[in-house]
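Note that one protein chain is taken out, while the other chains of the complex remain in position.
Chain naming follows the written order as A, B and C, and within any one chain the residues start at number 1.
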Amino acid sequence: MRMLYFAWVREAVGTGEEQVTPPAEVSTMADLIDWLSKDEPHATAFADRDRLRTAVDGVFAALDAPIAGASEIAIFPPVTGG
Amino acid sequence: MRMLYFAWVREAVGTGEEQVTPPAEVSTMADLIDWLSKDEPHATAFADRDRLRTAVDGVFAALDAPIAGASEIAIFPPVTGG
Amino acid sequence: MIRVVVQSAAIDLAAELEALERHGVGGIATFSGLVRADDGVDLLELEHYPGATERALEAVAATAVERWSLAAAVIIHRVGPMRPGERIVFTAAAAAHRAAALEACAYLIDRLKTDAPFWKREHRGGEARWVEARRGDDLAAARWQT
Partner (left out) sequence: MIRVVVQSAAIDLAAELEALERHGVGGIATFSGLVRADDGVDLLELEHYPGATERALEAVAATAVERWSLAAAVIIHRVGPMRPGERIVFTAAAAAHRAAALEACAYLIDRLKTDAPFWKREHRGGEARWVEARRGDDLAAARWQT
C-alpha cells in the first residue's frame, strides 16, 4: 500500500511517499493511523487527529472509512487552496 | 426649458431635443406631459403613461415630481441597459 | 478607485483587468455581458442619456465601494451599434476578500440594469425593435435594498 503525505504532514513524517504493509486487522483509516503511530516520526506527525484529513485512492475519506483494497492512502492537513 | 427624448419616445415625438416654455401652472412632471400632449405628435407619443419614465436635470423623477426651476427634462421608456 | 466609462469603442478586457490588478488586492470579480447570438439578432444598438448615464453609474459604483469596502469598482458600458458576441458591458469589483468582490460585482450589474439610462434596439434581418424592460431586472435590483 502506497502512503502519500502532504504539506506539514509530509515534513513531519520526513517523506512525501512510502510503501507500507499493514496487518489484516488494520481495516479503517483510524486503524492505519494508529498502526503507523507505533513508531517515530509518525507518532509525533499524527499526534493531533483533529488536524489530519485523509483520502483513499484520491477521494476524501473520513477516519472511519474502510481501507480494504485501497492502493493509495493520503494523509494531510485541512486544505487551504484558492 | 430643454426637453430631451430617448429611444422610441424620441422616434414618436420626431426629435431628440426641443425647447418649450410651459405656463406657470405647469408645476409637476405629469402637468408637463399633459400640457405637451395638447398637440400631436406628443399626444400619441405620451398616450400610455405607464410606459414613460422621466428625469429632471439628469436625475430620475416620478410623475408627481415638481419641475420648478428645472432646466432639462427628459422623457423616455423604462431603461434596458446592460 | 472608481472607473466609469461609457464608450462606443470595444471593451478591452485585458487592459481593464491589468489596471484592477495593480491595486494589490486579494480578489477580483468580473462580469461581462455579451450580445447574444442565439435569437436571430444580427445587430444591437445602445442609446443612452449622455451625462445622466455617467452620473447614474458613478452613484452605483460609489455605493458598492462604500458597502463592500472595495479597493476598486469598474463599470464600462458600450453604446452605439454592436454585433452578436461583442461585449456590451463589463463590471468588476476588487476587494481584500472574495465574498465582498463577488457580491459587489453582482450588485454593480444588477443595479445598472435598472438605474442607468440605456436603451437597446435589436435588429433582425432589417427589422428594428426596441427591447422592453424585463420585470426580472427590477427584482434583481430590488434584492439589494436593505
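In this section, a contact is a pair of C-beta atoms (placed from the backbone, for glycine too) under 8 Å apart; a residue touches a chain by one contact, two chains touch by 3 or more.
Note that the structure is a prediction, hence the values are computed from the model and not measured.
Though it is not drawn, the left-out chain touches A, C in the full complex.
Considering the complete assembly, chain C touches the hidden chain via residues 13-14, 17, 21, 24-34, 36-38, 84-85, 87, 96, 98-99, 101-102, 105-106, 109-110, 140. Residues 4, 6-8, 10, 55, 58-60, 74, 76-82 are the ones on chain A that touch the missing chain.
The working rule: only the chains that are shown with their structure count from here on.
The distance from the centre of chain A to the centre of chain C, with each centre set as the mean of the Cα atoms, comes to 49 Å. Between the Cα centres of chain A and chain B there is a gap of 73 Å. Each chain gets one centre point, the mean of its Cα atoms, and the points for chain B and chain C are 26 Å apart.
Under the contact definition stated at the top, not a single residue of chain C touches 2 or more other chains. Of all residues in chain A, none touches 2 or more other chains.
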